[in-house]
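Structure provided below as structure tokens; questions to follow.
With one protein chain withheld, the remaining protein chains of the complex are depicted in position.
Here the chain labels run A and B in written order, and each chain numbers its own residues starting at 1.
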Amino acid sequence: MSLHLQRDLDSLKKEILQLGNMVESSINKALVALSERRPELVEEVLQDEIQIDLQEVSIEESCLKVLALHQPVAVDLRFIVVVLKVNNDLERMGDFAVNVAKRAKELSEQDPIPCPAGFTDVVPQTIRTMVRDSLTALVKFDVDIAREVIHMDDVVDQANRLMYKDLKALMVEDSSTVDRAVSLLSCSRYLERIADLTTNIAEDVIFMVEGEVVRHQSTGL
Amino acid sequence: MSTIEIDIEKSNESNCTNESEMKKVNTIELVNKNLKKRYRAERRFKAYGLVSICFALLCLVVLFTDIISKGHGAFFQTYIQLELNLDEDVLEVNDIQNMKQLASANYQGVIRQSLRTLFPDAKKRHDKRKLYALVSSGASYQLADQIKAQPALVGTTISVFVLADDDVDTWFKSLDDAKPFIGRMSEKQLVWLESLKKSGSLHKKFNTTFFNNGDSREPELAGIKGAMIGSLFTILVTFLLSFTVGISTAIYLEEYAPKNLFTDFIEVNINNLAAVPSIIFGLLGLAIFIGMFGMQRSIPLLGGVVLSLMTLPTIIISSRAAIKAVPPSIRQAALGMGASKMQVILHHVLPLAMPGMLTGTIIGLAQALGETAPLLMIGMVAFVVDVPGALTDPSTALPVQIFLWADSPERAFVERTSAAIMVLLAFLISMNTVAVFLRKRLERRW
Partner (left out) sequence: MEQSIEKIGPTIGQSLLENPKMSMRNVDVFYGDKQAIYDVNLDIGKNEVLSMIGPSGCGKSTFLRCLNRMNDTIEGCKVTGSFDLEGKNIYHPKMDVVPLRARVGMVFQKPNPFPKTIYDNVAYGPKIHGLVESKTDLDEIVESSLQKAGLWDEVKDRLDQQGTGLSGGQQQRLCIARTIAISPEVILMDEPCSALDPIATSKIENLITELSENYTIAIVTHSMQQAARVSDRTAYFHLGKLVEVNDTQHLFTNPDHELTEAYITGRFG
């Protein structure tokens, strides 16, 4: 195979993994800022966002370069198409992390309310795993890992429902907490969206490897 | 936060560039060191080539100089200017309209009378014979031709250039040499000749006899017309036979012949034929065409057949090479269009191979033109005086004529032998020039 193409594809894989790391780190910081009330982390997240945007642009340019210079076909072509979509998804995940961080800042300036357990253990853990595994599946062309990521979405959905129940109970109990509880609800929704985006990534990986479009199917895979 | 790592090789590029640069410098040094030796070897090689060419050219120059110096004289013939009194009584002609009378008139008498008038001191019969010997024996026939063309001249006195004997001719041409030629001439004859020369009666004119007459015992009357026409007829027959048979054979062998033992056998034989000494073909002609088929000896038809056998291998081999040289892409294109095999050959292969075939043919014919040995064997060495009119008239050929003249003792024949060689060489050179010209002109680029 052409050395140039191999080299460019390898470098593209490195870049997308770097972006994945950056986004994962942003999400973690945002969640820690939220659960431990640390507004200084919020600043870091906002700074990281700039870097994430730059990396996204760089990856898109690299993809265009491979398409123009090498005219890839078959699996290589599908890989490039998937990378472009994943690139987009990761950047949106970064945006959601920023949204969570902003809410965290607001909440840190107000009196604390009890934070549902989901925000500190299950959800961050699961989301971190999903991000990491979906990108591993991408660079290793591993369909089994991708399918596991799709299953893990259920865990996040479940945790999300529990957090909703807790916050609803809190709001009913003490109506002065409504503002803060609603902010937390928003964060919960952002996290669910992040998990959905990693599921998209996993579905794209299955398309890339098997050549079949598997989107928009029920979770009965 | 752990990151996922992928192994990607790091290149050691930075270490490599220094090494290759070092290698380059060493190479350049070595190249420069050997350069002088290489140029010297090249110059030596060129010198060898130049020396060889110069040597070959030198030999050529020597050959041509020798032949031309010996032969150029033959193109001019000595004539004696005489006042001839065409007296009807001497001529024994009373009716100038009668061609028969004119043809058999006593022109010799007229000429002899004129000589006696010039040199009255030749009284004795012996002296008179010597006097008459100054003029060629064929002079009277030339005079006859002149009078037959203009019968009205009878009865007048005209000034005529009479053909001199070959001894006179040789003497006159050798006057500038250290030792003028005397030969069989007596003192008295020399005195007469000196007197003729003094009075300006001796002239050298262009030797049309050489080109108009057939062979003769007398050098001054000998010409190569017979030999030339004989050669022409022979070559014509050779061309017609060998070209047609040769081309057809070449086409068959290249296009149609299956690859088996029989075809190999034919090919080996053809290649060997090219190396057979030419005299063998003469023996073949003698044994088979004359002995078995009973063909007549010494005719151009037979000569042509024998020479065509000799030329066939040359034509076949060169034609095959020409056919092989036609690029297969043209054949494929024609076949792909749905042309049949014969159409491919006729429309495409032959036209493209024709220049090569013609060149080979001309070279083969030029070779045949100069062949002597086979013609000797089939009898074209006879002394034939008449110019042949048809393919079945006995004749001789140019190289044979040269061979015959080379045997004669007279000095004048030596001259004429060289002159005939010059004519033959002129033909060969022009034929080869045509071959080269054709090849250059018709060579197609594809």
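In this text, a residue touches a chain if its C-beta (ideal position, glycine included) is under 8 Å from a C-beta of that chain, and two chains touch if they have at least 3 such contacts.
Nothing here was measured: the structure is a model prediction, and the numbers come from that model.
Student: May I ask you to name the displayed chains that the omitted chain touches in the full complex?
Tutor: A, B
Student: For the chain left out of this view, which of A:13, A:29, A:78 or A:180 touches it?
Tutor: A:78
Student: Considering the whole complex, which of B:195, B:340 or B:430 touches the chain not shown?
Tutor: B:340
Student: Hey, which of B:195, B:269, B:332 or B:433 is the one touching the hidden chain?
Tutor: From the options B:195, B:269, B:332 or B:433, the contact with the absent chain belongs to B:332.
Student: Spell out, residue by residue, where the missing chain touches chain A.
Tutor: 1-2, 5, 71-78, 211
Student: List every residue of chain B that touches the chain not included in the displayed model.
Tutor: 259, 327, 329-340, 343, 347-348, 352, 444-446
We adopt the following convention: only the chains that are shown with their structure count from here on.
Student: Quick one: report the Å distance separating chain A from chain B, using the average Cα coordinate of each chain.
Tutor: 101
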